[in-house]
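A single protein chain has been omitted from the complex, and every remaining protein chain is retained in its original position.
For reference, chains read A and B in written order, and residue numbers begin at 1 within each chain.
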Amino acid sequence: MRLRVLGVVAAALMLAVACGSSSSGGNTKQVKVGLVTDTGGLNDKSFNHLAYVGLQSAISKLGIKGDVIESKSGDDYVPNLTNFAQKGYDLVIGNGFLMQPAIGTVAGQFPNIKFAIVDGAGTDAKFNDLKQTNVMDLFFKEQESGALVGAIAGLLEKQSKAPKNTHVISAVGGVKIPPVDHYLAGYQWAAKIYDPSIKVLIGYSNDFNATDKCKAVANTQIGQGSEFVFQVAGGCGVGALQAAGQAHVYSFGVDADQKDADPSVIASALKKVDVAVYDAIKSVVDGKFTGGANRFSLANDATGYQVDNFSLPADIKTEVDNLAAAMKSGSKTPPDVVS
Amino acid sequence: MLPRFSGLAVPLGSVLFAFVAGGLIVLISGANPIDAYQGLLCGVGLLCAGGENPALELSTTIVFLTPLITAGVAVAIPFRAGLFNIGAEGQLLVGTVACLVVGITLSSLPGIVLVPLELLAGMAAGAAWAGIAGVLKATVGAHEVVTTIMLNYVAQWLVRYLIIGGPLQAPGAFSASSPISVNGRLPTFFPASNSLIVFGLPSSVYRVHTGLIIALVAAAVFAFLLWRTSLGYEIRAVGQSQKAARYAGVSVPRTIIVTMLIAGAFAGLAGAIQIAGVDKQLTDKYFNDTTGFDAIAVALLGLGSAVGIVLAALLFGALHAGGAVMQSDAGLSSNLVLVLQALILFSIAGNFVGQISRLIPGLRPPPTLPSELPPAAPLMTEAAAPPPETA
Partner (left out) sequence: MSALGDIGHLLLTANLWQATLAAAVLFLLPALGGVTSERSGVVNIAMEGMMLTGAFFAVVADLKLHNPWLATLVAMVAGGLMALIHAVVSIRFRADQIVSGIAINIFAAGLTVFLVNRIYGVQDVGHVVNSELLPNINIPVLDQIPFLGQVLFQQNVIVYVALVLLVLTHVVLFRTRLGLRIRAVGEHPQAADTAGINVFRLRYGSVLVSGVLSGLAGAYLAIGIANTFVPNMTDGRGYIALAAMIFGKWTPFGAFIACLIFGLGEAIYANNSFIHISAYLLSMLPYIITLVVLAGVVGRSTPPAADGLPYIPGSE
């Protein structure tokens, strides 16, 4: 029995070696890019998915080689980033605010490898920016996008064009982290500018994936009269959109254009993670990579809004576009902290 | 109990069975199992074909397996007393919190004093957490499965509360606490230097730390406690039959409480080792941490023995590290690893090795399960309880 087992194992090992040596090879000078997702995984219908879309378009348009590892838990951030770095990938992309200290650690260990991180920088354990020259920070002004959909809600309420004109609107956040709260802060701020009597309910699902949890939170808000539900919870938030649809109130999508997620989505607050990821890759391909903060905002068309299953009255659209212009020029500055 | 098959043949055969069955699943799903397994083997530093550094993979594997050993013991001890501790996760979490609080508040102490204090704090917190379940079981008879599951949830939400806007949140860092100071950390085997090159990489990438030694000592302590002390005898007696134990003069309630306290201490130690050895701080990773649940599988696969737990932890650690390699090299979801773990457990539980060997002519007759099972319903059947081992 034991011999038999050994024999099988040995045979399997030899086979593995043979296969391994044949599959490697092909040594052109192709740029290699590794993407490490956060725990939401690639099927998160939002943030990680968009980063993957950016990687895919770089693969097809720039002819790079791109690989992905999903992080199953926070335990995996450092090993997964290191995996790509030690293999000499040209660019390693970490996706998510929560990966900052891991990026800081690994980027310090591999000064010759370039890194990029969405929603963050390379930091130490106290979240202080290490300002590493080999780390490109891809920050977004989410508050701008949040403000634009908040303005739509406020204006519709003010002009009594909402379903019931309750002057109550709401938002479902995933976890209380800065990128989420930026959106919420802008939403709350702009809604109140246009409709000072409006009440903005803000709840958190504590999850970025499980649609049922966001649906439950959204249902309670709708029960309190909310007629605009803004989801800021990635894949989980799709549940909030569907809750709005089932209750015949309006909703706002997040990050990507979510008009297909539910008919109730009248507009989406955009955060073009795919554009940022693509740009970072392109900078490496073009030899123009520089470390440090890259702010993605209205100024470079990486935030904004998209009207979806709704015909927005022209005067409202003008007002919203005016707000966008004001934020772009800096004459109006949305807050990035929920009040 | 199971001559000839009771050694390494059953676990090894079960692993082999799992890989064959898992390979079939991969094949049916349209992928190449050899690519998959090549990635997994890289977890122990073998056959790394994608350019991975074998030493680094091995180091990562050891980092993953270290808490599994101590947490595995935390599940295995109550098993011996007929108790099912699903709560290792919660006990581990309060262990991380206690370690962190001590590490931060006493950060001025020298490492030689501070690190032991952190570990002791973790153990005390874990013991207290498990002790709640123990006392409830011993006094009002509340089933430990329910109470430990409840305590897991309370601990999970407690961690979230503490580091999301709560008292332990570091300034400016959401979902994370402040780190413990450098002198509060367990030493690593390699210096944490970015310029010193070891095995072709900066030495700081090898995160393997002295927590491994503590975990191995913990496993040895477990074996000694169980087989060389009167407390160990009492634990096993209660596990065999509470009634018989009572006749033999063993206080069942006291044994139950003590068992849970010890188990919780081991789980809390696992949490403290994680903070002091790798993580330095509480982060969002602890929201979805599964070490305490993986530990159940480790304890079961290790057949409740110290050596078995260490080997099972090694396997799980290697699969964890190898799963990432497999995903980046072969493009297969690292969740295949879970399928393999489950198949191993099925095989061990159902004694598939014995069943299959019956079909192969020329082999010795397979072992049969003991015809007489112990009177009470212990959670580990006799098949999973090997004879005493030497510590």
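By our rule, a residue touches a chain if its C-beta (ideal position, glycine included) is under 8 Å from a C-beta of that chain, and two chains touch if they have at least 3 such contacts.
Everything numeric in this text was worked out from a predicted model, so none of it was measured.
Undergrad: Which chains here would be touched by the one that got left out?
TA: Spelled out, the missing chain touches these shown chains: A, B.
Undergrad: May I ask which residue of B:Ala176, B:Ala218, B:Val325 or B:Ile348 touches the chain that does not appear here?
TA: Here the residue in touch with the unshown chain is B:Ile348.
Undergrad: Which of these touches the unseen chain: A:Ala261, A:Ala280 or A:Leu298?
TA: A:Ala261
Undergrad: Out of A:Thr133, A:Thr220 or A:Gln306, which residue would touch the omitted chain in the full complex?
TA: A:Thr220
Undergrad: Where the complex has a chain not shown, which of A:Ala107, A:Val238 or A:Ala324 is the residue touching it?
TA: Answering carefully, the residue with contact to the hidden chain is A:Val238.
Undergrad: Which parts of chain B are in contact with the chain that was left out?
TA: 25, 29-31, 84, 86, 132, 136, 140-143, 145-147, 149-151, 153-154, 157-158, 160-161, 164-166, 296-297, 300, 332-333, 335-343, 345-346, 348-352, 355, 369, 371-373, 377, 379-381, 383-384
Undergrad: Given the full complex, what residues of chain A touch the hidden partner chain?
TA: Chain A touches the chain not shown through residues 41-43, 45, 49, 52, 68, 170, 201-204, 206, 209-213, 215-217, 219-221, 223-224, 235, 238-239, 242, 245-246, 261.
Quick note on the criterion: only the chains that are shown with their structure count from here on.
Undergrad: Using the touch definition up top, name the residues of chain A that touch chain B in the complex.
TA: Its residues touching chain B are 1-2, 5, 8-9, 12-13, 15-17, 19-21, 23-24, 34, 39, 67-70, 72-80, 82-84, 86-88, 97-98, 101, 105-106, 108-111, 125-127, 175-178, 206.
Undergrad: Enumerate the contact residues on chain B facing chain A in the complex.
TA: Residues of chain B touching chain A: 9, 12-13, 16, 34-35, 37-38, 41, 47, 49-53, 56, 60, 63-64, 160, 164-165, 170, 172-176, 178-179, 194, 201-202, 204-205, 207, 280-281, 283-286, 288-290, 321, 323-325, 327-328, 331, 333-335, 357, 363.
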